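We show some of the complex, not the whole, and keep each chain where it was.
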C-alpha cells in the first residue's frame, strides 16, 4: 500500500506546482464563460485602480511590470530539492502581501497569460477560472488573514506564514471545486468529484503550501529589513481604500 | 527557457499576418472545444503536428512538445476516470478501502479519454499561436482586439523584465549551488529565501535605473508599438472560416449519423 | 555649449553626489571624464541629462539657463543623449525595432519619419538583421549596439557615454570606436567617462579628473595626463605612451602606442 502510494506520488510530483492551473480545453464552454464573467468585474476594477495610479505616477508602470515579472519568475522557477523533488512555488502569497489583492487581480492575470504564452501552462479559455482561484481567491484570503492577524496582534512571522500557507491552500481548494463542478463524478456527483480532486492535489499541495509559507516569511523579513523605501513602496502600490 | 525559443518554427505557416494567425488559432481552438468527437480531436492534433513538422520542428522536438502538457492532462484525466462508490460488478478495476470502492468504469474511462484528446487538441491549437507569433505581434493583436493601452504596456514591460529576472535568477541560483546552497533541505529553504529577496531588491533598483534611462529618451508616459500595416486579406480569412465551419458541420453531421444509426 | 556653475547634488538618502562642480564644454569637443568608481561621473552625467536636479548651482545650455522643469526636461531628450554603462537598463521593448523607435516616437515625429530614422540608425549600428529580435535574445555586445542606436535615433547634439567599452569584445569595441569617431565628424559634442587612460589620452581633446564629487583638474590630455601627481590622485597610471616617452626622453610624442609603433 505504501509502495503504491509512493509510485503514485513519484508520478504526480513533477506536475505539482502547475497542477493548480486548469489546462486549455479542460473546461466545458459553459464553465469557461461562467468563470470569465465572474472574474471580469474584479479585473475591470483592478485595471481602473491601476490606471488611476499610473496617471498620477507614470514611473510606477515599471514597478508594476516588475512585480508581475517577479511573481512569474517565482512561479516558473524549478527549485530542486526544496520539497524533495522539483517544485514551483506560486508566489501568490508574497504578491498579495506586497501589493495588495486589488493590484494582484490584474498582475495575476498578466502572470497567467505569460504562463500560457511562454510555458504553455494553463489556457486562454480557462483563464477566467484560473484567475479566479489564483489571482483572486488566494490573494484575498492571504491578505485577509494577514490583516486579521495584525488586528489580533500576532507575531509577524506567524501571521505571514499563516497568510501565505492558507492562501496557497485556498487556491488549490477553489481549483478542485471548479474541476468538480465541471466534471462531476458519475456516482457521487459534485461532492464526490471534489473529494477526488482535492485529495489528489492535497498529496502534493500541502507540503508545498508549508514550504511556501516558510519562504514567504523569510523573504518578507529580509525585505522589511533591507528595502530602503519599504513603506513608500507599500503605500505606492496598495490600492486606495474603498 | 521559453517555449517559443525551444521550439522554433523556421518557416512561417501560410505567410499569415498577425491577426490572421489569431483567426486561424480561434478556428482551430473552437473546432476542438465545440466538438465532442474523438476523431475530430485526433484530426486536429495530427493536422497541427504535420504543420509543425513541415515548418521546421523535428519529430523528437514535436514529441517533447506534446509530452509537456500531456502530463498535466493525464493527471486530471485519471481523477475523472476513477470513481468513488463505483459498482464493483461493472468496474474494470476496483480498489476497496473502508467500504468504498474506488474503481474504474467503462463510462468514466471513455469520458476521461475524450477529455484527454479534446484538451490535447486545444493545447496544440494554443501551441500554434505561441510558436507562430512574436510578442510584438501578440501585442498588435491585443491592439486590434481593443485591449486597453495600460494592459498592453504592462504586458510588454513585464515580458522584458521576465527575461531579465529569469536570467538573473538562474545565475544567482548557479552561484548558490556553487557554494553548496542546496546541499541539504534546510539550507535549500534558506537559499530560496535569499534568492527571492535578492531578486526583489534587484528589481526595485533596476526599475529606478530603467526609469532614468527611459526619461533620458524623453518618456512621457507612453510607449511606441509598431503597428502591422497589413489589412486582413479577405481570401485568407474566408478560407479559414470556411474550413472551420466545414469541420464543425462534418462533426455535427457525423453525430447525426451516429444518432440515426442508434435509432 | 555646456556651462556648469557651482553645481551641488545630494542624493535623496543623503549621499553627496557632486560638490562645487563648474565646467565649460565647447560644442563639438571630445571630453573624457576620469575618476574612480563613485567619484561622481555618473551623477554629473545625470545632471547634464536633466534627470538629477541639483540643489545648488546653474546649468547653462547654449546660452539658456536650464531650470529642470518637467517641460524643459522633455526637451532635453532632444539635446542630450545618454548611453548608460549597462545596456540592460535601456532596453525595454519587445523587439529591437520598437526599442530604437521609442526615442523618435517621443519626439512626436510622424510614423513615416520614425521608420526612416529607425532604419537609418539600425544600419549605422549594423543591427539591421536583429530588428525583430527580443532584447534577451541578443549578446551583450549587440545589446550595447541597440542601446546606442536608441539614443542616437533621437539625434541629440550632445552624447554622454558611460564606460562605452566595458565588457565588450574586440569586434564590438571597434564598432563602438567607429560610431564615436563618426559622431565627432558630425561636430557633435561627445562626453565619455572611462577607466582607460590610454583611450582618454588618444581620443580626448579635454580631460576632466574627478574625485569625491569634485573636479580636481581639467585641461588638455597632454598637460593633465602627464602629471604623475594628479593621475595618482585619481588612482590611475599614466598612459602607456606617456610612460614610454618619458623613459626614452621624447618630447613631442604620439597620442597612442599604436601610432607610436607606426612611427618607429
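Chains here go by letter, A, B and C, matching the order in which they are written, and residues are numbered from 1 within each.
As a convention for this text, contacts are C-beta pairs under 8 Å (C-beta built on N, C-alpha and C of every residue); 3 or more make two chains touch, one makes a residue touch a chain.
A quick note: this is a predicted structure, and the numbers were derived from the prediction, not measured.
Each chain type appears once in the view; across the whole complex the copy numbers read A x1, B x1, C x2.
Please note the rule applied: only the chains that are shown with their structure count from here on.
Common neighbours of chain A and chain B under the contact rule above are absent.
A straight line joining the Cα centres of chain A and chain B is 18 Å long. Between chain B and chain C, the centres computed from C-alpha atoms are 44 Å apart. Across the assembly, chain B contributes 135, 157, 159-160, 164, 166, 206, 210, 214, 219-220 as residues in contact with two or more other chains. With touch defined as above, chain A holds no residue shared between interfaces to two or more other chains. Taken together, the chain C residues at the contact with chain B in this complex read 46, 49-51, 73-74, 76-78, 80-82, 84, 86, 88-95, 97-98, 101-107, 111, 114, 132, 134-137, 150-151, 154.
Per the touch definition, chain B reaches chain A in the complex via residues 1-4, 29, 32-34, 68-69, 71-73, 75-76, 78-80, 82-87, 105, 107-108, 111, 115, 118-123, 125-127, 130, 135, 138, 148, 150-151, 153-155, 157-162, 164-166, 169, 173, 182, 185, 188-190, 192-194, 196-197, 199-201, 203-204, 206-207, 210-211, 214, 219-221. The part of chain B that touches chain C in the complex is made up of residues 5, 134-136, 139, 156-157, 159-160, 163-164, 166-167, 206, 209-210, 212-220, 223-227.
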